[in-house]
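Data first, discussion second: the structure below is written as structure tokens.
Presenting subunit A:
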Amino acid sequence: MAIRSLDAFARMSIGRALSSGIGMVAGGFLILLVLVAVFAPLIAPFDYADQNLMNANAAPGWPHVLGTDEFGRDVLSRVIYGARTSLSVSATAIAISMAAGMTLGAAAGYFGGFFERAVMTVVDLTWSFPDILIALIFVAIIGPGLTSTTFAIAIAYLAQFTRLTRAQIVRLKRETFIEATINLGAKPSHILLKHLMPNAMAPVIVVGMLAIGDGIVLEATLGFFGLGAQPPTPSWGAMMSSGTAQLFLSPWVIIFPGVAVAITVIAVNLFGDELIRSLDIRDRLRGA
Partner candidate 1 sequence: QDVTVAFSASELGATAYNPVAASNLNTATSLIYDRLVEQDADQSYHPHLATAWEETPDGMAWTFTLLDGVTFHDDTPFNAAAVQTWIASYAGTENEYLVEAIASVDVVDDLTVRFNMERPEPNLLYNLASAFMGVPSPTAYAELGEDFGVTAAVGTGPYELQSFEIGLETVLVRNEDYTWGSDLSENTGPGHIETFTFREIPDQSTAFLELRTGGIDLLLGVPTDFLAILEAEANIQIIQMPGTGISYMPINVTAPPFDDILVRQATGMAIDQDSIVAAVYGGVGAPARNFLISSLPEANVNPDLNVRYDPAKAGELLDEAGWAMGDDGVRVKDGKQLSVDLFTANSTEFTRLTQVVQAQLAEIGMEATITVFDSSTIRDEYRRNAHQLAVRAYDWNNSDILDWFFSGNRVGYPNVSMWEDEEGQRLNDIAMTESATAAERVANFTAYHEYVLSQHLFVPIYQPTQNIAFNGEAISVPDPVRGSRFRGQSFMDIQVTE
Partner candidate 2 sequence: MLSVRDLGVAFGMVQPLSGVSFSVNKGETLGIVGESGSGKSLTAMSVMGLLPLSGGRITGGSVEFDGQDLTKLPERAYRKLRGGRIGLITQNPMTSLDPLQKIGPQVDDVAKLHLGLDGAEARARTEDILGTLRIPEPSLICERYPHQMSGGMKQRIVIAMALAADPDVLIADEPTTALDVTVQAQIIRLLDDLVKERDLALVLITHDMSVVAQTCDKIVVMYAGRAVEHGPVEEIFDRPRHPYTQALIACIPRGLDDATRLTGIEGTVPTVLNYPKGCPFHPRCPRAEAICATDPPEFSVAGDSAAACHFAEVANAQPA
């Protein structure tokens, strides 16, 4: 659905977002990051899991450009592979969350009534509950690992997408063109799929984009509690959680993944802001 929605309109907006200075830098960085994640095996100078205890905690230099960690593993390679974990977990989670949220929200907005109230009550509750707690409860239920992290993040952000989609649908339902299309003799499925959803999608996708940033942070936080990627799979969060002591012994082990998270999230936000601007949907994001 997300791919199909990249119609002329959306392409235009992404193009416009990229054409602004900040948008270009942020977007370029994100594209680069995705490429790095995809081609990690080709780019990373070392195997992320190769230990060399004799060369543990080596400072940045050559051949370990960003140094090595407590096991003598190459930090650069781990940051590169970490991009893979962090991005894919967050993106998958958000995609799941978005799909579910859009379905729920669209149904709630379209059908209204008791169904809407029930959905929104539940969803609102998950929203006002601290996301880290939701994640921890979820992890407690299905156990640690990337799957549960993914689902935990997905649940934590479900409400956002549901609310937003519902708000969009409710707003759109009142638009004249919907009534006009009904009056042409269109079936409900046509209304929903050809008009409501495509129009509701833009802000949801942008928020989804922004949420990927939040997802990365949440993944990092779960990693801090040791609940994300299982070793030796690197994830930025898990790497950052090596503890304060590491800040004295080999700060690069913590600093570099931390910087990676910060830059990525900033880039995601900047690009998202630019998209919001070029899609001109600031007002539509506010209502939800």
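Operating definition for what follows: a residue touches a chain if its C-beta (ideal position, glycine included) is under 8 Å from a C-beta of that chain, and two chains touch if they have at least 3 such contacts; residues count from 1.
The candidates were selected such that all candidates are chains of the complex that A comes from, given by their letters.
As the structure is a prediction and not an experimental result, all values here were calculated from the model.
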Subject >> Touching chain, any copy counted, for subunit A within the complex - options 1 or 2 >> reply: 1
**OP:** Mind listing the subunit A positions that touch candidate 1 in their complex?
**Re:** 49-51, 53-54, 56, 70-71, 140, 143-145, 225-227, 230-232, 242-246, 248-249
